[in-house]
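A single protein chain has been removed from this complex, and every other one stays in its place.
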Amino acid sequence: MKKNKHYLLPDISRPGKVGCQLPELDVPAAELPPREKLRQELTLPEVSEAELVRHFTSLSRRNYGVDTGFYPLGSCTMKYNPKWHEDIARFPGFQDIHPYQPADTVPGALQLMFELQELLAEITGLDATSLTPMAGAQGELAGLLMVRAYHRSRGEDRRRKILVPDSAHGTNPATAAMCGFEVKTIPSNGDGNLDLKSLVSLMNEESAALTLTMPTTLGLFDPRIAEISAIVHERGGLLIGDGANLNSLLGKVKFGDLGFDCVQLNLHKTFSTPHGGGGPGSGPVCVKAGLADFLPSLLVAKDKKRYQFTSPPITIGRLGAACGNFGVMVKAYTYIHSLGAEGLKEVSENAVLNANYIKEKLKPYYHLPYDRTCMHEVVFSGKKQKARGVATLDIAKRLLDYGFHPPTVYFPQVVEEAIMIEPTETESKETLDAFIEAMIEIAREAEQNPELLHHAPHNTPVRRLDEANAARKPNLRWKMK
Amino acid sequence: MKKNKHYLLPDISRPGKVGCQLPELDVPAAELPPREKLRQELTLPEVSEAELVRHFTSLSRRNYGVDTGFYPLGSCTMKYNPKWHEDIARFPGFQDIHPYQPADTVPGALQLMFELQELLAEITGLDATSLTPMAGAQGELAGLLMVRAYHRSRGEDRRRKILVPDSAHGTNPATAAMCGFEVKTIPSNGDGNLDLKSLVSLMNEESAALTLTMPTTLGLFDPRIAEISAIVHERGGLLIGDGANLNSLLGKVKFGDLGFDCVQLNLHKTFSTPHGGGGPGSGPVCVKAGLADFLPSLLVAKDKKRYQFTSPPITIGRLGAACGNFGVMVKAYTYIHSLGAEGLKEVSENAVLNANYIKEKLKPYYHLPYDRTCMHEVVFSGKKQKARGVATLDIAKRLLDYGFHPPTVYFPQVVEEAIMIEPTETESKETLDAFIEAMIEIAREAEQNPELLHHAPHNTPVRRLDEANAARKPNLRWKMK
Amino acid sequence: MPSPYIPNTDQDCATMLRDIGAGSIDELFQDIPAPFRDVPFHLPPPLTELELREKLNRRSRQNASLDNYACFLGAGYYRHFVPGVIGHITGRSEFYTAYTPYQAEASQGILQAIYEYQSLVCQLAGMEISNAGMYDGSSAAAEAALMAGRITGRKNVAVLSSVNPRYREVIGTYGRGQDLTIHELPPDFKGMPNESACLVVQQPNFFGYFEEVKRCAEIAHGAGALLVVIFDPISLGLFPPPGSYGADIAVAEGQPLGNPLNFGGPGLGIFTCRQEHLRQMPGRVVGRTTDAEGQTGFVLTMATREQHIRRERATSNICTNEALVALAATVYLAAMGKSGLRRAAELCYHKAHYTAEAISKLKGYSLAFKQPFFKEFVIRCPQSPEKINRILLKEKIIGGLDVSHLVDNGMLLCVTEMNSRQEIDRLVSALRAL
Partner (left out) sequence: MPSPYIPNTDQDCATMLRDIGAGSIDELFQDIPAPFRDVPFHLPPPLTELELREKLNRRSRQNASLDNYACFLGAGYYRHFVPGVIGHITGRSEFYTAYTPYQAEASQGILQAIYEYQSLVCQLAGMEISNAGMYDGSSAAAEAALMAGRITGRKNVAVLSSVNPRYREVIGTYGRGQDLTIHELPPDFKGMPNESACLVVQQPNFFGYFEEVKRCAEIAHGAGALLVVIFDPISLGLFPPPGSYGADIAVAEGQPLGNPLNFGGPGLGIFTCRQEHLRQMPGRVVGRTTDAEGQTGFVLTMATREQHIRRERATSNICTNEALVALAATVYLAAMGKSGLRRAAELCYHKAHYTAEAISKLKGYSLAFKQPFFKEFVIRCPQSPEKINRILLKEKIIGGLDVSHLVDNGMLLCVTEMNSRQEIDRLVSALRAL
């Protein structure tokens, strides 16, 4: 409703205003250090609570979330997350506890963590879990540090290469590099599966592991997973999973059965904790018994009904100063309990059904590089439209005008002008149909009125933003005096 | 962002969907009554939680609240209300208690009510309070039922007329009628004060009371209040206050000192509890000692540190099945404690300052019927603009385009084309200036481009709505089969 | 001391005073005769958010909050399940910081929500129209009696003695203003008092059991009176709605539809009636219309019945109602849907019967009434219910309402879907052990 005015906090700051008031001192004042040891100047905005609330409420209204509409961002599993999980995570007994409280003052929290470790182990078909990693990428880090420690413990420190499929998420190679590995890329074959020949040739005594997203980031399940696992293991390597796509396997298939030695999960995707505009997340690692002693600390152990934190004997160490993102764990725990085994299976089945439905409906309009049954997401290519001068970015921006959040675009990089659509199971057929209709309409517009797309979006609070200039002349903050 | 699509719940309902699931029966099933004694058909929408949330989130985004922007609705005291009050009202110990629990299981709630009774008595300068009325109008009802009971108890049942100023809020005459009184209207004089001659002539042995809003609904303080009180009381009447405008007197002036025998307060206005889109409210009545025995039940009494509900000896009776809108009381209690005496005074001073500032700034552009210092609100008339064919309604609708909620219009009815502006103390000078600027701009538009105003609003989710047709052919619900 | 709620700085105040042409704030208060101005107020000193949160947290913890007790208390306010989603929607500040939607174009959200509320409530009660809600169930019942008086032009109101006594009291309070005479009828009444405007019945009644409402309707209508029904909205998941047995006006306490108890308030007065009585209906109502471009939209309508237009000839003085509670009820009904509401009612029914049976098998306890009931029933106890309740409390059980003034050693127990079997069994054991 409001005319599009643009304010930053300094614009609404006025000397003397205050948004929150603290009590007066109720003890005798101590002597302060000499003036020169104190802060000379502190400049922060000064606003009243009302102005603060209007400022941020207005910002929120310039933002799109799952509660606003369909958010088919591929690889991100943007489900609708039950509201009451939020309430539970805010119970004072979960929210207002300190990570270093004595164990016997937090038995409820420790039990919850212990049980979540077990639940995730069962869901992945692996033997042990550490909940410590604070997002998927940190879970990957834990995994590859364990890989390094494992090989070192066996005197195989020469294994310093990690094999990574070309379709992998950027965190996979980046993590490998952070752990001191050299990255070797394995191409996909024409079906979108891993090229086995390359795997065979690259998997040697210098290779530590293959990191594999399953289903792959093309949204496909590689049917030769058993062969892949055999090749890796026979040659002394480990098979490390990126579990970000677990949503298509939930309650159906276990990573452990597929041969994975270690997998990180993204609780903030699969296990239904909202993404917070970019976080917090939680990225537990689950491992086979042979890696359990390397797990990052802390774990929760149970000893005759008493729960307490422990550290595995040859742990790779701590990844954070506490015990992971407990607030996120509470929601994931609630989610698993609320669905049970049957419910989880329905989740993956509907996620897969929805993705295939979109695939079939849009196939006539957009190029489908791998025309086979997909899992939880489908990857199209905008190359048909590109040929007519309409980039995938234009299509994405135009979707905003239709009230939809765009899919992931230009990822995976192995697909030209990629459009990666992940509907999730929490969307209804009606929503999918409306989205499909919009996509078809846009395909038509791309032919008949490409200009319209080049200048999209038209109905958003701002028009298309100049990203190039932002990077060229970085303006990363305001300054206030 | 979304294209303006319009759905009602039946539009998104599909057989088999469910938004909330209840547990299975955990006891043996009992025998149900025969089928014909059971409900044959129950038709309600069927939607998933995600669809429900999107539906109502989208509705909320089509609504304007104080958190969205300035809301200068006269007589309504639309302040910004501190967010944390909401949190406190939701403490389980306040929210999850039953009104009929034994008193010794709810000492905290009873103490809060008891103290609030005392606080409101002190703030109004009266002797006793009942918190029972659930909104201002019910507080008025309590007041006039007490007036009737009072006169009857003195054998003066013939006093069946209530004097009501012509500027009064509609609830005042309506309440009088509900209590079986005849309403006699007293005109305002040229200064906007009560016409004393009329008062003298109407205040006789058949008159039970004068109901007076103070400051008046013209936003003015009648300087002859002492005389008014004397006239009413000398002639055996009672002076009943409508306390909805207390925001201009908070911490400065007491109703009791001014001669009022009874006044209802609107906690949801003055005492900073948000209005909820139309309620809940809370309308306590405070009275002089002589009326205390008539107060509506329940009251909270304190007896040697124990608190319990009581009923005054000759109470006018219950107004509701419990003890009033406790949830609202918690916030009002918090508000009073958070401000203290000095803070309340700052509230009224700033409320009055803000109103007078707007008055002075807009005086050159809009007709000001009573050109004198106003209290918490100022009443303009749109008659200058009306003369050029622009109605006050057009001005109001045009304000929406500028991102402001319009003031109250066409009330009080004694002012032609009334525009009643109540800024409240929680608005900043910057906001007032922006509003003033918009009002001036609109005055200019009214001269130069009246068509623009006739067709306003232009930027809202819907354009101007046809109210006449709505009343002519009432469509008050959807039907579902 | 700067305040988080008063954004004007000293500088702002000075500028504004200058622009107004006033020398000081005090000048703005000159109309108030000096002796009345700036008198002392004896109020506690201001506390900050931090201090008040602590103080009120402590204060609230003194109350036995029912999420920590087994509760079998009902009698008009019920602990039904409140889906979490509701709070998230009523917590959208565009809703709860808005006023009554007088400016329709800026208030489509709340207006449509009320329109949906009216629709849902009609579907639920099987009635033709609904208003936007009233204060609570009891005042809605009182307004129903007043409305019946207006429609029939009669001054007698008949109320069954099995109607919640507090509701009867409120009808009495409101009735006094209109000089109505309230007649209390026994359950086995045979006819109406002369010139009765209406008969008020509660279904299921205060004691929890079902009235013979069809018979009531026949007698009332036969005497030219309206039938006013007070219903339990949750019961309608399983039992026939008032519209199906001849109610002319049907009212209810809407709190059980997705609202916490809040110590009894805010509640929600559901008010429905026949279409033909629209113009006599109290309270606000939202209607559907179109905008200048033909789009659907919603407005407050039929305002000529209301106090702000019609003043002393209005159908009621009600102005502020319980909009946010009505919004909660709207979300509740939509979230439960037809199957959910039925399930809620069934759970109540079966659990209540399980409880009643178990207790009535205990020595010294018996059911006071043998009529069919829904979720409440009166148990005759071997000793005073008050004493029993005091003992139950030690076991973290809040017992039923003491109705020994109406039924010898009677306790009105309520069982809902919130009472797990384990809780019920705990209650039964505790009673047995007494």
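Chains here go by letter, A, B and C, matching the order in which they are written, and residues are numbered from 1 within each.
We adopt the following convention: contacts are C-beta pairs under 8 Å (C-beta built on N, C-alpha and C of every residue); 3 or more make two chains touch, one makes a residue touch a chain.
These figures come from a predicted structure and were not determined experimentally.
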{"item": "Chains shown that the absent chain touches, full complex", "value": "A, B, C"}
{"item": "Full-complex contact with the absent chain, from A:241, A:284, A:324 or A:382", "value": "A:324"}
{"item": "Residue, one of C:105, C:143 or C:417, that touches the chain absent here", "value": "C:417"}
{"item": "Sites on subunit B contacted by the missing partner chain, in the whole complex", "value": "1, 14-23, 47-51, 53, 57, 82-84, 86-87"}
{"item": "Subunit C residues that touch the omitted chain in the full complex", "value": "2, 4, 49-50, 53-54, 57, 61, 67-68, 81, 83-84, 88, 91, 93, 335, 339, 417-418, 420"}
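Note that in this section only the chains that are shown with their structure count from here on.
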{"item": "Chain whose Cα centroid lies at the greatest distance from that of subunit C", "value": "A"}
{"item": "Rounded Å distance between subunit A and subunit C, as computed from the means of their C-alpha atoms", "value": "45"}
{"item": "Residues of subunit A touching at least two other chains", "value": "1, 14, 17, 48-51, 53, 57, 82-83"}
{"item": "Junction residues of subunit C - those touching two or more other chains", "value": "1, 3-7, 12, 47-49, 83, 85, 88, 93, 106"}
